[in-house]
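Subset of chains shown; positions unchanged.
By letter and in written order, the chains are A and B; residue numbering begins at 1 in each of them.
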Amino acid sequence: MLLTIIYIVAITAEAMTGALSAGRRSMDWFGVILIACVTALGGGSVRDVLLGHYPLGWVKHPEYLVLTCCAALFTMLIAKWMKHLRSIFLLLDALGLIGFTIIGCQIAIHLGHGFVVSAVAGMMTGVSGGIIRDILCNDIPLVFRRELYASISFVAVICYWLCMSMGMSLEWTVVTTLVFGFSLRVIAIYFGLEMPKFIYQDDDDQSASSKDH
Amino acid sequence: MLLTIIYIVAITAEAMTGALSAGRRSMDWFGVILIACVTALGGGSVRDVLLGHYPLGWVKHPEYLVLTCCAALFTMLIAKWMKHLRSIFLLLDALGLIGFTIIGCQIAIHLGHGFVVSAVAGMMTGVSGGIIRDILCNDIPLVFRRELYASISFVAVICYWLCMSMGMSLEWTVVTTLVFGFSLRVIAIYFGLEMPKFIYQDDDDQSASSKDH
């Protein structure tokens, strides 16, 4: 099944981004493995806990947990060459983002939820692993500051939903969403597209100002 | 129903505090919306997940999620004038705190829990949205440092419990708790009342000291 392959690619790529983040903070091996697991499997876990969808993915399939641990160890080994693999890495991460989004969306639909909850479930799956990673590393989550990321996840949900409403088969819907979302993400990275920011200051005596730039 | 109105006021007010926090950190629009949703709906979600009370509020009523998104967008629009609305805003936030506390407490009682768990459920609903907001913005949660806030939530729970034990009707209990808790919060803000702090230092060679001030 296409989605299983994408899922495996996605958790591997996410585990590697987690391991590198942990390495930037000079964590020990255990920390690296934990951050990798949380980054890869945290998004799905948050979704499943909030939707009451038990058992969680990694509880049912502990092999995914083992896979992320191996990915973390592997990342420590090849960290020296990571710089040269950057573009491959970004592409895998983009594939992962869209893959996670589709999976999260599908699970919510299977549980009988409507568009709003499915959209949240899809975005949560795609994005919250990275948010937990950044919290554990004591950063402001990158998701809120970087080029289009979460918003692409949202657009992918809309694309998925539109395809389904138009009566497309599941396979075609998945493929269309993947290609569309992946292309968007690549374009966003290439041109450094960003969401407009909301800037607000009110330190009691400073003037409040709101700018979009 | 009175509580529904209070709930809607509360999530709107909380969503707006979340959006302003995100704006202080110069997040992009998506970040603003996410922080707003988490601040408004996070407390109830944490309570429901810990008590195993499924489905969560926003899964059952996705319209609340849409409402918080709109509140976040609206906040970005009116941010320029926010300074002048500050006192209204603080009052709405106080109303929200007590409203959330009552709702959390009621849900725990309906699930058959005793005083301790209901108190925790009430405080959790009132306070943890703001805690998650501050964690996502990489701050030490304000709740632990500001004027009386969580403690007023606790006092409101005791008031609610006493009224119920004395055989008051639900309507009167809710109204009494609201008025009492709201007044307390307004007094605390007005006089800048704070909980005593616990200060501890033991950086290995420094002397340990404990002061209440």
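FYI, a contact is a pair of C-beta atoms (placed from the backbone, for glycine too) under 8 Å apart; a residue touches a chain by one contact, two chains touch by 3 or more.
Please read these numbers as outputs of a predicted model, since none were measured by experiment.
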Full complex, copies of the single sequence (shown: 2): 3
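Note that only the chains that are shown with their structure count from here on.
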Size of the rotation, in steps of 5 degrees, that lays the CA trace of subunit A over subunit B: 120
Centroid distance [mean C-alpha coordinates] between subunit B and subunit A, Å: 29
Partner subunit B, residues of subunit A touching it in the complex: 49-52, 113-114, 116-117, 120, 131, 135, 138-141, 143-145, 150-151, 154, 194-202, 207-210
Residues on subunit B engaged by subunit A in the complex (per definition of touch): 19-20, 22-32, 34-35, 45, 49, 54-56, 58-59, 62, 65-66, 76, 79-83, 135-138
